[in-house]
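Only a single protein chain was left out; the remaining protein chains are all shown in position.
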Amino acid sequence: MMLPDPAATGLARVRKIEGDALGLRTPAFAPTEGAGDLLEVSLGPHHPSTHGVFRMDVVLDGERIVRLKPVFGYLHRNHEKLGEATSYLGSMPYTDRLDYLNSMTNNWAYALAVEKLAGIPVTERAEYVRVVLAELSRLLNHTCLAGFLMQDCGCSGTPLMYAFREREKILDLFESLSGSRMMCNVQRFGGCRVDPSAEWLAATRRLVDGYGAFLDEFEALLSGNEIVMARTQGVGRLPAALAVNAGITGPMLRASGVGHDLRKVDGYGVYPRFNFRVPIGRDGDVYDRYMVRMLEMRESIAILDQALRDLPGGPILDPKAKQRGLRPKAGEAYGRIEGPKGEIGFFLVSDGTGNPTRYRVRAPSFVNLTVLEDLCLGHTVADAVIILGSIDIVLGEVDR
Amino acid sequence: MILAVAPASPADAWLERAPLLLRDALTGWLPDALRPWVSALLSIAVILGVFGLLFAYMTLAERKLLGRMQNRPGPNRTGPFGLLQPFADAIKALTKEDIVPRAADRVLHFLAPVVLVALSLLGLAVIPFGRNLVAVELEAAVLYFFAAGAATELSIFMAGWASRNKYSLLAAMRALAQLISYEVPLLLSVVPVVVVAGSLSTTGIVAAQGGWAAGIWPHWHALTPWGFSAFAVFMIAALAESNRSPFDLPEAESELIAGHLTEYSGFKYALFFMAEYLGMAALSAMAVTLFLGGWQAPLGLLEFVPSYAWFGVKLLLLLLGFIWIRATFPRLRIDQLTRLSWKFLVPLALVNLLNGGFWAATADWSGPAAAVRWLVSALLVVVPFVALARSLAAGYGPRTYRYAPS
Partner (left out) sequence: MLGKGLLQGLAVTAKNLVGSYHDPARYVTQEYPEVPPKLPEAYRNFPFLVSETADDPMGTLRCVACQICEKECPPQCIYIEKSKDKKPDATGKPQIYPAVFAIDTAVCMSCQICVEVCPFDAIKMDQEFAIAATDRFGGLLLNREQLAKPNAYYHQIHPTEAAEVDARLAAERRAAEEKARLAAAAKAAPKAAAPASAAMSPTRTAPAPTAAVPPPAPPPSSP
């Protein structure tokens, strides 16, 4: 994976697990001698906690998981092949439908890849607007994730409804800006399709100012709750070495104690101008993954605060930037950003025609899901459900 | 039923005696031999009617309150404020197709909900709902109640086993573990009450809680240190016994997709639902009887309110507590559930047994000695709670987080 030099980012202590070339597999859990029969249960594809059409084939010894096979592809929509048959502009709305909670960041990553490929400069105002939209998207994603995770934990919908209440406010902003709540289709090559008005910015400012209070209340409900701590602490531990070797990114990697954040590492867009911190966990368990996201939201609020304050005027979209009939000269480019779920990247190969010859998505949900079995072995069914919840997958992105 | 009317003035009030007068009016013309039978049938009809309606409106109240706690309106389309929703639900449940899996054990599959409802209703027979309002006056009413209640988890096991579904089977396993774990603290928490009240009869226990210390502090068991501890243990165990959140492991919608209910639909499903609420109501009624003074008014001034109304108010408050808890907490894991019982509730209840004994032995302490009595009893609650809570929560706790060096 495209990880930076380990020594430079404090990853030096990460090393390959001996005897296992990739370090991806933990030794299979052997059922104890004389144990009863094993029970194979198919969790999903229609299961309330698989977050879509995803299936976990688990083999149980009592309630303990002996083997787990993730089965996916139920939502495969040929996204990448479609991208090769569609113009550069035409693929933009399709990227909305990858991780359908975060169309804003998907758009940005794709726009970044095309801008790199065709050498299109981005206007100053658009860079700031992109940051605002991406961080709002991060708030939305993490809030919903916490709600879903607690729903998996067995809450009767309360945290989820609170999360959705706040998400609705962000979605209202997205809708009044882009015309659609979730399929925003906002980014264009060289800027954004729409220019936020002063009223929109004021409404965003109000939301950002009030979000901290919501997080306080949300955390009062959950973070200190003894049942939540008992359920999530020590469950689904992901060692830093395994995380790095498996290419895990995003909050899941940071929860395992690796301070890798593309906003700092790549410094894409105008992120280097903002003052924010990258929270990291220690144990890499479900609780850390939850808390790291909670802390990340606080940092997002700080970024939004600065971005809204410093938002420059000027054009939102370079009028010279070509959208329709874009024909980048032959070459390849990889554009990646720190999406709410991890590194979302688009790899494009151009042969000089109007469509890319190769269009590839590096979907964080998909890569993060690969360690599911390692996290679940030896835990119970109830744990498997919250481990899956803490990975934060969206099947639209996993299956593409 | 007890026919003797207490001479105290509140008992003579017209409203207070209304249920008895009604019964006498309905059965007075019958020959003496028939009268007890008819009045027994009447009490059954009243209990079925009242608790049937209570079930119907508890489901509505639960959905409404849960909705409001989650910032949404809850059901509001059927009738004014959704008040006809329970009836709409009943019609829907009755008209739905009853699906029985081909591989299921048809007899057990049918029997499980029926047995469950029947067993849940049995307990209500010995609850004194008001002064002189008890369907069956038993010497060992408390024992009878828990014997009937313990069988409910077995019908959940029956449902899970008969469904021939892997999720249901897992639910059945969980239900058994839960049954074994929580019967113990439930019963242990009741023993000190029996010791202090010196009676196994529910009416006797309620009578023992009559009167007020210093005129304002009711002699309810829950208002003494040992009684409060026993009440808390009882309510936690009651939550688990009635399979309510955070102990709804057999059902576990997000893990086992409703567990033992997975293969039930239509009216059988509604029966399970009914049994859950009846069980919850029966346990709450028992808690009111054992710890909250039964039908006794909290203040002498308020005795003009009929006793059954006080009972109803206390019962509803406890049931609202169940809903509130459901709206707030996530579910425990099965090993944590059993650990909570064996490593926390059972030792706590055992110490409380000692505490209850101490309270019964020092019943005649008064003046400064009474203060010592309260202090010792309180210490016997707080110290084991702190010690046990510390060992239970070992390894868990809030964490502090670092930030990556930039």
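All chains are identified by letter, namely A and B, in their written order; residue positions are counted from 1 within each chain.
Note that contacts are C-beta pairs under 8 Å (C-beta built on N, C-alpha and C of every residue); 3 or more make two chains touch, one makes a residue touch a chain.
Computed from a prediction, not measured in an experiment: that's the story for all the values here.
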| item | value |
| --- | --- |
| Listed residues A:His51, A:Arg64, A:Arg125 or A:Arg193, member touching the removed chain | A:Arg193 |
| Residue among A:Ser49, A:Ser91, A:Asn106 or A:Asn141 that touches the chain left out of view | A:Ser91 |
| Candidates A:Phe54, A:Phe72, A:Phe148 or A:Tyr162 - the one touching the absent chain | A:Tyr162 |
| Absent-chain interface as seen on subunit A, which is shown | 86-87, 89-94, 96-97, 158, 162, 165, 168-169, 172, 175-180, 183, 185, 193-194, 217, 220-229, 323-324 |
| Residues belonging to subunit B that touch the chain removed from view | 65, 68-73, 76, 324-325, 327-329, 386, 389-390, 392-393 |
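As a working rule, only the chains that are shown with their structure count from here on.
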| item | value |
| --- | --- |
| Length of the line joining the C-alpha centres of subunit A and subunit B, rounded to whole Å | 45 |
| Partner subunit B, residues of subunit A touching it in the complex | 10, 39, 41, 47-49, 60, 62-63, 150-158, 161-162, 165, 221, 223-231, 233-234, 254, 259-261, 264, 277-282, 287-288, 291-292, 295, 380-383, 385 |
| Subunit B - residues contacting subunit A, complex | 66, 69-72, 166-167, 169-170, 173-174, 245-246, 248, 252-257, 326-336, 393, 395-399, 401-406 |
